[in-house]
Every structure is written in C-alpha cells, then in structure tokens.
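Complex shown without one protein chain; remaining protein chains in place.
After this line comes chain A, so read on.
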C-alpha cells in the first residue's frame, strides 16, 4: 500500500501520511529501524530520494541514513559548513528549499555532504532539494533531506507537509536516540554481570542455566562460576538477596570476591570463610547464599572427589548412573551477616555417569497453582535422567519447573550440573 492512498483525498494528496509516520514510528525504539521506517514511508511516493542526516551525540560525526539503498548508513567525518545548506538547517532549525540548476551542482553540494550519495541524487536530474529540520523537545537533532526528480519540484504545500512529517518523525527519532544512549550505558555496565562462558573440564562435562525473575532484563541475583585449571576445579552457584539490578551488582561483587579467594586457596570451606569476612565488612545488611564444589579426579580418573561446602544454600543432589538419588548433607550459615564463621566440607565420590546438580531456591520454591514445586518433585523427576549428562538434566528441570509455574511469575532460578566422565 502506498502512503496516502489509504485515506480520502479531500484534504490534500498526502492525507494519512502524517498519521502513519506518527503511528508506525512509535513501534520502534531503535534508531536504525526508526530511520529505516521513515525512509520507507517517504520513498518513493513523497520523495524520489531521501536521507536522514543525524549528528551522533557520542562521536560528534554525522551519520547519513538511506539514499538509493534504504538500509545504508554512511558516516561522514568531514565538517559540515555551518553557513550553507545542511549546516544552516542544523543550526537554525529552518527549512531550506534549493533549486538545482542544470549545469551546476552547488545545491546538491550544500545539502548532501558525501560524494557517492550526491551522485545518486544527481542521477535523478533533480528539480528541487529540500532540507527540513528534525526538531524535537527544543533541539534540532538532524535534517531530513528530500529530493524529487526532474519535472517534479516541491510546491509550497508539499514543503509544509514535509515540515509536519518531520515534526512527528523527530519525536520518534529523539526517543530512539535517548533509548540507545541508555542502552549503551546499561550494556557496558552489564557486560561484567553476564553469566560466564563455561570452560571445558578434562574428565567432566558441565552445563548451567539461569533464568532471571525479570526475564526481559537478563539481570539476575543468581549466579554461577567455574575456576581452576588442570585437575583441580571449583564450581560455584549462588543467590544474593534481592533481585533485579541491585541484586545483579551484588552478584558481580560476590563473584569477584570468590574468584580472588579461590586464587589463594581453592578449598570450599576457605573460599566461603573469605567471602563471609569480605561481605560482612563491606555490606551492612546484604547476604549471599553459596554452594562451592571442588572437583578433583582420583587415581586413573575413573572417579572424582567432590568437596562440597554451603553457606545458607540448598546442598546439591547426585543422580547416580544407576538412577538412585542422593542428597548431600551439608549445612552452613549464609555469608555476610555474622563475623568469624567457619564452614565445613563434605566429601562425596562421583563415578562415571554420575551427575551432581546444583540449584538455587528459585527452583523448589517456584509457585504453582496451589503449592511450591518442592524438593519432592525434583527428586521424583531426576532418576529418569540418570546417565543423560548435564545439559539434559538442566533442561529437564528448567522445563518441568516452568510447566509447573504455568505462566506465573517466578524468582531468579539457576542450575548447574556436572557429570563425571562422558
């Protein structure tokens, strides 16, 4: 459907176009998509050729969106002359209509600061080139440059229409720019809080899952980590108090403290003691629940010893290769609220095909229609996955808990599974 053809023509040839610009540009908060959408609405019906010139706030360079190829983006680093054409529209916020004389490209030079794009526009043998300011919330944030080919200039009423379109588009583009700036800040800050890529462990396979309570933010108060090398690894899963951004920041600090502690001593009891001391001194009322597992092969590597210590965290369960389920009896106080705590380690053996599953309380405290998911359901589900390996175990638990939730909101949830052998 062409712009303008979907409405009665009683109030001019472009009826409906302004509304479409407003309505359809509201659908995206992404700058590139918003620019693309605007150009798609304008070309080829309203203008034969168009670019959006948007100065970038961060870099100061000018980016030209569009041209003959709608999806193109062309950065321009040369300075735009503030006294002519495009520069004047940017600084004054006022429309410029330039007539393109046959043998003279000055109008195109003034309005299109890039040689390839200028050539594209020149090929249309244009009659007029118009620069309309994009002004939103008191600031001119860019220029919409419109070209019509030979025999089709811009009459005054179409210039007015262009100004109305630009006013609507400018709001959407400004919103998208604001969103993009915030997103940039957030994603840089967030990069250090993302779950780590899992390394390959010799002799073992590992898998992990995190689903945050605020799924759209990808920020969680639950975390996991793996430290080590050779035949000595530390697996960590934890849950800080709270959720969302605040919890994620504490998660980052906790992960860093554990990493540093493990550098000096990889015994889980010592890692937790160090974490408790650091958190107690630094965070007045915040606490963290953690489970630490140190994994080392024994003898020829056909089995491994797992040393488990917990700080206020549910202990792991073991799914034996034969299908029996063992719950490890490990207890310990949450880290961060009491000074001078000591933690105890429990040693268990993992044989070929055994899987140890670490999980946060978001799993068994998931609220279904009338009750919690509970440890009972977990223990009932797991035997069927004996020998299946870590990835299927995590997937099965995640899916089963989700089905149990039946669309209800949930807390942060994290799973970490390690299988000895293949």
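By our rule, a contact is a pair of C-beta atoms (placed from the backbone, for glycine too) under 8 Å apart; a residue touches a chain by one contact, two chains touch by 3 or more; residues count from 1.
Basically, contacts and distances are computed from a predicted model.
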Remark   = The chain not rendered here carries, per UniProt and among "Aspartate carbamoyltransferase", "Methanogenic corrinoid protein MtbC1", "3-methyl-2-oxobutanoate dehydrogenase (2-methylpropanoyl-transferring)" or "peptidoglycan glycosyltransferase", the name "Methanogenic corrinoid protein MtbC1"
Query = Which residue, A:13, A:27 or A:75, contacts the hidden chain when the whole complex is considered?
reply = A:27
Remark   = The listed residue (A:92, A:139, A:256 or A:399) that touches the chain absent from the view is A:399
Note = For chain A, residues touching the missing partner are 1, 24, 27-33, 36-37, 40, 70-71, 179, 183, 187, 205, 215-218, 369, 384-392, 395-396, 398-399, 402, 406, 422
